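Every protein chain but one is kept in place in this view of the complex.
And now, subunit A:
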Amino acid sequence: MSQRRSLLPGFGLSLGVTVFTVSLLVLIPLVALVTKSAELSLGELWHTLADRRVLAAFRVSFSTAFAAAFFNLFLGLIVAWVLVRYPLPLKRAWDSLIDLPFALPTAVAGIVLTTLYSPNGWLGQFFAELGIRVAFTPLGITIALIFIGLPFVVRTVEPVLQDLDRQQEEASTSLGASRWQTFRRVLLPPLVPALLTGFSLAFARGLGEYGSVIFIAGNMPMKSEIVPLLIVTKLEQYNYPGATVIALASLVVAFVMLLIINGLQQWTRQRTGRD
């Protein structure tokens, strides 16, 4: 048996550390989740999940998280573009501002957004005049999730945008392409994998987000109640198996969706010959 030599030592060690921490922090809690929900019989499980209130919460959570992530796809690209391509005064300050949603306690963000967007708030009053209610509706939830998710898209797209070869754009125009054609055919394709990554991160975060949402959501069952809140409600009623079942279902759905997005990303990479 010949041992494979690698330039950097410590493959065994780093693999060990990885497996150990991933087990401790991710896998074991997940197993606990599964075992706890196994306490319920299939009938009870069905009963819990098929509840109309639970289904409505799933619908609210997934649709708002998706809408927010989708919106951030565009907003994030534009923000990253501006940060990378234009000489902005106080660029560093703008740049750090992007990360603020990461650092701000989410409850603070939630309360601020609620105050602003409630029907008599600074911004909410204008929407109210137009007959649009923002706070205490899924629209409000989406706004909170846009706030939370934006840095994910910006930060994943930014480095790729920075690495893009500006001369490819010049080459494209010299070959007769219009600005839109250059954007569509030369700029966008290399950005797609990063955009998808940013999207999936923002989406995943949006599904699990609790703090910033519960204030602006209003939490009306069937209308603006999100899954994480439902789980907390079940916990407060000491319905531990019920809470874990919902959590597990939410996880499974999220996992499947992330898997699909990753697959999509893999596909775009292969199509463009990068793997």
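Brief remarks follow.
As a working rule, a contact is a pair of C-beta atoms (placed from the backbone, for glycine too) under 8 Å apart; a residue touches a chain by one contact, two chains touch by 3 or more; residues count from 1.
In this text, contacts and distances are computed from a predicted model.
Selecting from "Phosphopantetheine--protein transferase domain-containing protein", "3-isopropylmalate dehydratase small subunit", "Sulfate/thiosulfate import ATP-binding protein CysA" or "Peptide ABC transporter ATPase", the unshown chain of this assembly corresponds to "Sulfate/thiosulfate import ATP-binding protein CysA" (UniProt protein name). Across A:T106, A:T156 or A:S172, the single residue that touches the chain missing here is A:S172. Looking at A:P29, A:P105, A:P159 or A:P189, the residue that reaches the missing chain in the full complex is A:P189.
Panel shows subunit A; residues 165, 167-168, 170-178, 181, 185-186, 189-190, 272-274 of it touch the chain omitted from the view.
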